[in-house]
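With one protein chain removed, the remaining protein chains of the complex are shown where they sit.
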């Protein structure tokens, strides 16, 4: 048997029972590697359940910065007998299994190295409290792994100390558990494992953060003061993150009062209604939800669209349709969000690719919504939202006043003759608005979802209403002027094949391109960051013979949006679709594209 | 001045105040012409209001059977001083105005014939009761018009008698009012009007019915037993129609009990929930709503899609988005219905073109929904739903047992080994289902919107879930096998230009084609009757150089669906869009197409 | 039948209030409701109440759902911003608006269809949150705008225009609100201006959720014999629980009334509600007693009107949520942005 030998390049997968405290230990394991300067990407694959069902935790370690999911496991840590079979089957030949050998087991694979760590026995021997015996199991294997992989134990001891700030009593037993594993490994496992972690400086100025946390903070920087939400996986932690940062940064030091209001609404309809009410009244407000919430919000979305009330809506996508797979990832709400609500509508969407962009887009979204006076969606997903990603440090430079878009205050109202809420004054389709209570005589108007004229008066004149609808269309058609532009991987196109993709697929793309290039199939790639699409997207499509559109859904929803704009030939568009709820892998992308291309060798030629 | 002279070809428009009882008098006026054998198409253009606002009633009379709306009024009957200006402006040169000259008025147009009928004065003179004075005004002008147009008064007297069956006391004063108008006209208006109605037999075996009434009856014939709905214009009269026919045909003669249950739900979410619950339990159930209701139903639609519960949903489309124009027509919920709910979904749609098809599709829909086990939408609109259309008599031949699709009863269950609710037994993507309570030991399963395997068991295995999703996709992809095929106007294609259209546009299409042909632009036309599209649609598109897609919405929603299927070149598709809330006219269609085509003359050549 | 017709553009009495405005300054656009609709009387009463309270109209936000009733906000306070939202969802919009600026007066107008059917969930949760607003239900027992279907407040066996009987028990929003802990619950009748105006004034001054459930007959669809929401029926069965006077300040009470037969309730704003009780033992601050009294009136076929329940100690939503005094909508980047230092600390926490 040839053992897998590698430095700073492997995938390790933990299999646990949920509710057993494993996630935090596994997270600590990953963070230790990160602290050691080596890029990691942890993925928590958890059930829609609180306690007792199988849960997995996958960590990819890769110093080339390939941090997308990679199929095939190099090291398995199966702690859940329920899923042993599946877990062991996934291990690559030459790989390693570290298991709790308190109950010995024959895994019937002689192409892998089985490492026997009697975790339960060690815990029983060292701890008396049954709860502790259970809980500390996780740290025992972390300790053993640290030894096996060559990660200095000090890193973990420091992490343990930090984790229990305020609960210092817990530090000692945790450290003890870690040491049990470490020492046992040192004694018994020497030379067993040829996979190693080597100190590096690749995580400098990087942080390990999940997208919901980052988005919550982004909302604070975006000037959001009102958040109305309803709990739903995987968006809950966004509202919770916002709450935490508000409590940290937004409580008035003198009065102890809150410069924010966060409402756990009775449902998603109410959540969006509150956010709309607050925005209408001049506060920056948002809601965060997932697919089922978007479905429920459809009516209110149409109201905000037609009455032109800005509002920011986060959709942390999960596996649909219906209740679907609440704890798995997908990009399958794209179409619904783009055209949400009955009647003719179209909504700007932002597609952040990682937690850093969640932070940035969250903050930006409030400017954009105010500017465009329309509901604006940020389509993140469970993978970005709930997993820790390694990204550059968050950065903020703009301490100017927020850009509230076209709002008239009392002074501005005094200057104008007659205020027309829905007039196209600047020929950009964007009208001026006023907040309630601004002026005793001027600027009041009636916001409504029923047909209205340029002065917000109710009208049943179909032509007047059609004019207003056309102005709104113009506003949305021009919105790419304000939205984040698509980005390319290459400075200059050089291939006849272009890849379009968006969102969390980003993390797998560089690796996909490298794999394709290695196979003589160099491709260009562009990441779409917003809808409606800007000119750069059409140019990219035009510049290539074939376009692969990579999506994490069944029905090629982004491709549908591209086709719907009626600007490109359908024949050149090919879909690469992954919708099994796991984050898409570079292997899947590159293999799918290779399959399409067959034996063809592509040349790198500079293109327009 | 040249008066308009015509026989059986004109448009008359009444302008009234709503809540004044005018609609029924105007309807009677139209019905009189219909009874006289001449095709009519009445359109009620009413406000979203109960009393006091302007309302119009347009009747097109046309013995060529052109019954679409036509712009330009030949005879105006302005009874509402509020809207005089607008009403008079619309009258074609050479046209006529019949008005209440109790208050004389100068309309400043000398290119039209003003006919002065002192309606109020006549009523005051002849009736003492102030309410009657008001109410009978309408019949006075109907009487005058009968004389002016040469319609035998007996027709109206008979109509009055029929209308007041059960309230016979009202017959005499109504007849009296009619006669007042008729006699006054006879005395004063001889020779004034050169527009005439001449007896014909063009309405033989025809009826004058609105689409909601017809759809309600269709549901009775479709075997629907449960209807859950929430009032909303313009769908309300569908549920009310169903109620009426159930009370007529579905009350058990012996027990006096109802072989049906109709629930006015608390909202649209509940309405669809009830319909889903009833269908799940083996009854045929439906709901009827309009745009805002569809928005609210989004979550439940996804549940029914994914759990594969049949349910029929009527969307009587009105002007959107949001509350929009509740009393105007549009075809603007197409996109939302096709892709309703979050996650990957796609729903079959039927597009009835007239009340007769509303009847037929309504009945058919229950078979289709049962067959496909999915939510099925019937997209009608306000124009079809609430206006009376002249259509052939309704017809029903099939008295066999309903086709319930793949349902296993106790006997069938006894025969099989293991029941798998979501197994693709027949390789058509359609699984077998059972009703609750069927068998004491077999066939029970758990219906859920969360991810499940072929045996309906909850699963978090993404691959298993993806397989199930792919099967559902297959089922929907194959649905055109069951859905109504698109129809062409021509037996054989002969033009390089094809027109695609759907729904209520049908009534304007023959006239459009004739206008185009007259202008040397003969076109082929195909009416789409369902989504997903069948082969015949793609063949039609392929067979033409340019395709005009005619729609009554802003955003070319049907075109979007066509593009989204990724089977046709975008460049050949051109949109003709009308979204001002008035039914589309033949003139608009033909002019728009002519504008696109310029001076080009088309030849009629037989094509594939 | 309405005590005043549609609001007129020129009003005869050009009397000015303390802030120099005339009643006309509180009017709205011309009503498009049916002549005689109860809702128009309520709009007129709102105009009167605001005029008498010397309110600056632009400091009011008017919110509604969908229905004839929900159209009403167009017909009063032209200088106030209005928001005619979607069917049954006004409470959430009002809740959000209120959080954005706690310094405006929030006046929500809804119908019985809008509130008791599609909107009952949002209504209940707005009550539970104690959103600081006046919540007016223009209750006609029917869906006016969609032409006369039964609403959920329609009484069992009450008949519709076509003679059909309603088969279900009504939802009584006032009882619901009391049970849910609303601080101010009143019922009135659009045809009783003398009762309605002081109730509205008190509701406006009240700090917290104030429900005013106003029976407001629909002349088009629910004003016939056999209906329990017709003008005639309500007039005959109206049982007033107390006579309410709204008194802007304590001083005026003492000069005007002898104590004893009256209870005075001091509001948060400093104003007083002075109740002349009809039933001496009745205590509008005792939930159980109030509910009992309503049930008893019902048993006698009567509709109990007046200020039914008051608890001036409730805290309103912004207060419960510890929202700062400065309206949130007026805060800028200076108040709201964390510092560079803050962000640095956050970054550090993710290393």
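Think of it as A, B and C in the order they're written, each chain with its own count starting at 1.
In this section, contacts are C-beta pairs under 8 Å (C-beta built on N, C-alpha and C of every residue); 3 or more make two chains touch, one makes a residue touch a chain.
Just so we're clear, the structure is a prediction, and the values are computed from it rather than from any experiment.
Q: Touched by the hidden chain, which of the shown chains?
A: A, B, C
Q: Return the single residue from B:4, B:146, B:195 or B:208 that touches the missing chain.
A: Result: among the candidates, B:208 touches the missing chain.
Q: Could you tell me which of A:292, A:352 or A:581 touches the chain that is not displayed?
A: Here the residue in touch with the unshown chain is A:292.
Q: Need a quick check: the contact residues on chain A for the chain that isn't drawn.
A: Considering the whole complex, chain A reaches the absent chain at 19, 48-53, 230-233, 236, 264, 266-268, 292, 322-323.
Q: By the contact criterion defined above, which parts of chain C meet the unshown chain? Give residue numbers in ascending order.
A: These residues of chain C touch the chain that is not shown: 117-121, 124-125, 128-129, 152, 167-169, 171-172, 175-176, 179-181, 287-288, 291-292, 295, 320-321.
Q: Using the document's contact rule, name the residues of chain B that touch the chain not shown here.
A: 34-35, 206-209, 213, 217, 220-221, 223, 225-226, 228, 245, 248-250, 252, 255-263, 265-267, 269-283, 285, 299-300, 303, 393-396, 399-402, 434-441, 444-450, 458
In this section, only the chains that are shown with their structure count from here on.
Q: Please compute the C-alpha centroid of chain B, do the same for chain C, then give the distance between them in whole Å.
A: Each chain's C-alpha centroid was found; their separation is 40 Å.
Q: Taking each chain's centre as the mean position of its Cα atoms, how many Å separate chain A from chain B?
A: Centre separation, chain A to chain B: 44 Å.
Q: Which positions in chain A are in touch with at least two other chains?
A: 299, 303, 448-450
Q: At least two partner chains per residue is the criterion; list those residues in chain C.
A: As it turns out, chain C has residues touching two or more other chains at 86.
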